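For this view, one protein chain was removed and the others were kept in their places.
Moving on, here comes chain A:
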C-alpha cells in the first residue's frame, strides 16, 4: 500500500529499528483512518481471518447492537458483543466446517463510504462511515446497510481497533441468519 508518511508509518519505522528515539506524532488523519477501515473490510470479504484478528487491541469489543442509539452495550442485549475470545470463536466457527450455516461461508462484498472523523489526536480517533454489504449464499443475495463506528488507537505497528460498532439500519426488525462477520 502507498501510505502517506505520517506518524503511523514513522512509528512502524521506529519499531523496525528498535530505537527509543522520541517521535513527534501528528493526529490521525481521515485518510489514515479510512485506509485502515478499508483494510479491515477487505480482510473480512476475503476471509483473511487471522490477519483480521490481529487488527484489534486485546480489550477491544466488536458490537452489533439492536436498539438504535444504544451506548451501554454491556448491560443491553446485542446481536453480537465480542471480546477477543468470542472473536476467535467466531472465526473458528467460520473456518471449522462444523457450522451448517457457515459451510460454505456466505460470500460478501462490503463498500465503506461517507467517512467522517468525529475526533482525532495522535493517540486515537473516532471514525464513522456507512457500510453497504451484499451477501451471496445458496442462490440468494441479501443486503444490509449499516452505520459503522470505529474507535481506533495508534499502536506499535499501526492503527488498531479498540471498538467497532455496526448499527444496522433495520436492527429492530427481523433479520436473516447472518453466518459471517458484519
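By our rule, a contact is a pair of C-beta atoms (placed from the backbone, for glycine too) under 8 Å apart; a residue touches a chain by one contact, two chains touch by 3 or more; residues count from 1.
We adopt the following convention: contacts and distances are computed from a predicted model.
Chosen from "Succinate dehydrogenase / fumarate reductase iron-sulfur subunit", "ABC transporter permease", "Formate hydrogenlyase, membrane subunit B" or "Aromatic ring-hydroxylating dioxygenase subunit alpha", the protein name that UniProt gives for the omitted chain reads "Aromatic ring-hydroxylating dioxygenase subunit alpha". On the side of chain A, the interface with the absent chain consists of residues 64, 66-67, 74-81, 86, 89-90, 92-93, 96, 98-102, 172-179, 182, using the contact rule stated above.
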